[in-house]
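Every protein chain except one is present and positioned as in the full complex.
In order of appearance the chains are A, B and C, and numbering begins at 1 in each one.
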């Protein structure tokens, strides 16, 4: 069993406590190691400038960090449960590889600010990536609109036919919605673009000259997050801000999934997908199911409960690191993965929509045009409410007449 | 019983259904009537330009809308449950006051886009107001920092003393946090600054020349939300965006409340409030309770469940208005009220903080400075991890020595 | 402004703090006053047995409590915001009516255990009522099954036609589901059937002989909740238990609403309701909308967020009363009201279902019977998986043949 970095003596931690507190953190951290390594490089540069590291030690550490990067990319680096997290795993790797220099890497930082900076770098990268993914999706809608847009379709309110509309208007609503989300993300990036590295365990280090601006520049942050307690508070809070700014994208995906599940029923039959996007049943040979939209509907809900997990946990106490913050990491990663996967998949699905013109046209029944009749009377000078009453009476008289 | 606008014949609605579907909407709408009136004025101007209204009718309607505004402000205007909502109440008021002109006011709009535009106008106003309230709160923190900032205090992690810090750093964390929220709000305002009026029931009106840009200018929107289905989708979704952008403020308030509840215990005793901010007990005469922070802690959680209510409901279906959207209105208003009230109250409380210097100073015990001893060794050239082990061993040997 | 019971001197509470901490509690309590009065009667009997009250004082108090009951039932008793809650309002009413005897009523109790016992009595009553309401609903399903049950209808999975079923099976699923909920409620009643009165502020009263079993008998509780700290912990926790046991009823209602919203579309058209249960549109004269099921779908979600509000708040701290517990009262009452209203309304709606036999029969298309063909082969001795493959191939060959 590897020793934890805070274990100076040989008293082990009770295995029930270890299992419970470490949880799956040692697995989650694997997805974030690259950002921990990136921050470790910048941090070692600061330690060099501070003369804590010699030039030689610095270079040695950087070679080891490069080697580690390769191991991580290959998937051959594992974090041991007894190491608790990736931060400890990196320090122990560096100590194994570089000896004394490895024992210096933790100078001026804590696992707290390592987590903070690692998640912050991940968040920045993912915001840019998802912005691009969403713009791709907007394009997929544009292409579909160009191809099918002119086709008329019924507009529904309360699940009932309401007024005439077109494929262009229906798909265009999602195009505009996703477009607005993409436009909002840069302001979220601005919000979180602050370097927490050097805040140590949340109170800075008073008798050590931590050159925080050096790592700020090195890591490409807009500014240093000066107040170390604010750095600490922003754990979870900034993740919440990121997830919230992506929430409208998940809402739109969920709503589109709901639309598709209705419009692909045999009763509506407006739209379909090629068979490689649909699934079958283990006992009903005839089935073509749109499971993919059912899972999308479910995931759009899961996304918001993951967000809630973060909100619930960070509201459980005030300032100062407490261990349940660790649980927010998994919620955050899971939510980001759900979002990214959903957007990319949706682009693929939108690009393969097939419309059934016959069904659409036969669905354009008279009742959709009743409001038009009201406006014919309005355009002839009648007040709207009078025209409405007259048309309504006539409509229901006719129905009763059948 | 007043007639609903959609009731052309005399078939009443079953009272159980009426109660259940109207809910408390007729009360909630009272808080939003002023924005419905504002939009109705702009809409009537459009109808004038469209020659649906004569100059005389237009003026008549505007006088009635002014009169209605006064009634609303006085609190003497009531919405009858059987009217369902404020939109119907306004139309019936205008019909009573202006006859034929009143029956024309609904031309080119639906209750759907009336709701949308009313809530949008309210959201815009409230975002600006709360931005100002938060900036006020930031100032309150600044003043407190100026007055008490230099005082040392223990920094806690895991509820245990960790490292030395100061009042300035502690309060400064909240100052920076709230400041970042205020800076984010303008981008949220940009997001929602789109006029939905004229989207009618969510599909526009094909044979009526709705001059949407006219009301966009009149109401001070940045642009027209062109796609009518997107207007419909944005119901609830935009409210969610607004609430989310304010969520960090509620998180910070909740965290500050948690801090205060700990630091005002007799065991900590760092800070207190004058007696007019504390409450007593009905059976324990000696009590001075900080209920106000307990309620703040609770409200910071309620806020997020209200947000969840909106998310849950809008994810329940796809495009096209469905009636449960109505339920999001109360969740939204309640959440906004909680937020506004919390921020304003917090300014008042922060301005009245009293610090107990004696308790703070006697809390600055030796264990807070143990990490400094590590850094003394680091500054003398020892590796961090070695220094840590040496200091740790010495510390626990001493404790065992007691 | 009335004085709070804990105000011995004339220092008022800051109005912002009063507004924020009292919230709407003084309104919510109006619905619970009858149970507070009931408990006050039992409590005064205990004080008589204890000789704290003379026989005369006791009778005087009981006459006043009877008078108060009438005022409450008439709706003419109001709680002033400055009284904070109904407990104070009752004590002040009794003091005004009975003088010295009124000042004795609070002996041996606190507002904490008054709240506890009041909510407990309400919970017990409501559990019995809703159990009866659910049994009524089960009967409504039974009647509908008797009337329409034999009618065939398509069974759907993944929104697609799957296998044949009947109205009896469809409605029977809800009948069985609600029946199981009703059968579960007595065990919930057992759980909470414990008297908290006399636990005072959560620690009992050491130098006062509180005869708790007397009020236990008087109020019809199964037993005394002996441990006063457990009494305190059960605030919110028992409300959670009650709401959870009713949660399956709200899930079933939500699911039935979803079914109805699909089956009442013009595309499905299996079932409808008379016009007094449907609503119209303010601009589309032809609409018949099933808003009632949209609101039911929304309410089934709101119910669960109200439950979550209670869970979130009670998890915010450990033992000992804290003020945010007060916020759980409104969540609880709102959820109970939603549930009761939903069940009663649903009985009415189920009793009025109308089925469209033509649409149902024409919906029984061949694809529903494909699995039967597999079983024909199975019954002839073929393995299931082989039979499945053969039937599937044939089915899709035929479709391609079109």
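Note that in this section contacts are C-beta pairs under 8 Å (C-beta built on N, C-alpha and C of every residue); 3 or more make two chains touch, one makes a residue touch a chain.
Source: prediction; values computed, not measured.
J.: Tell me which residue among A:101, A:327, A:360 or A:382 touches the hidden chain in the full complex.
T.: Final answer for the missing-chain contact: A:327.
J.: Out of C:143, C:315 or C:364, which is the one that touches the chain we can't see?
T.: If we include the chain that is not displayed, C:315 is the one touching it.
J.: Based on the whole complex, identify which of C:173, C:344 or C:364 touches the chain you can't see.
T.: If we include the chain that is not displayed, C:173 is the one touching it.
J.: Please give every residue of chain A in contact with the chain that is not shown.
T.: 4-8, 11-14, 16-17, 19-21, 23, 87-88, 106, 109-111, 200-201, 275-277, 279-285, 287, 289, 291-292, 294-299, 301-302, 304-306, 308-309, 312-313, 316, 322-324, 326-327, 341-342, 344-345, 348
J.: In terms of residues, what is the contact footprint of the unshown chain on chain C?
T.: Interface with the chain not displayed, on the chain C side: 5, 8-9, 52, 91, 95, 100, 102-107, 112, 155-159, 162-165, 169-170, 172-174, 176-177, 180, 183-184, 187-188, 191, 200-203, 205-208, 225-230, 232-234, 237, 240-241, 244-245, 247-248, 251-252, 254-260, 262, 297, 300-301, 304, 308, 311-312, 314-323, 371-372, 375-376, 378-379, 383-386, 388-389, 392-393, 396.
J.: Give me the chain B residues in contact with the hidden chain, please.
T.: Its contact residues with the unshown chain are 157-163, 261-262, 264-268, 280-281, 283-291, 294, 312, 315-316, 367, 370-371, 374, 388-389, 391-392, 395.
Rule of thumb we're sticking to: only the chains that are shown with their structure count from here on.
J.: Roughly how many whole angstrom separate the Cα centroids of chain A and chain B?
T.: Centre separation, chain A to chain B: 24 Å.
J.: In whole angstrom, how far does the Cα centroid of chain A sit from the Cα centroid of chain C?
T.: About 35 Å separates the centre of chain A from that of chain C.
J.: Taking the mean of the C-alpha atoms as each chain's centre, how many Å separate chain B from chain C?
T.: Between these chains, centre-to-centre, one finds 28 Å.
J.: If a residue has to touch 2 or more other chains to count, which residues of chain C qualify?
T.: Those would be 280-281, 283-285, 287, 289, 291, 294, 312, 316.
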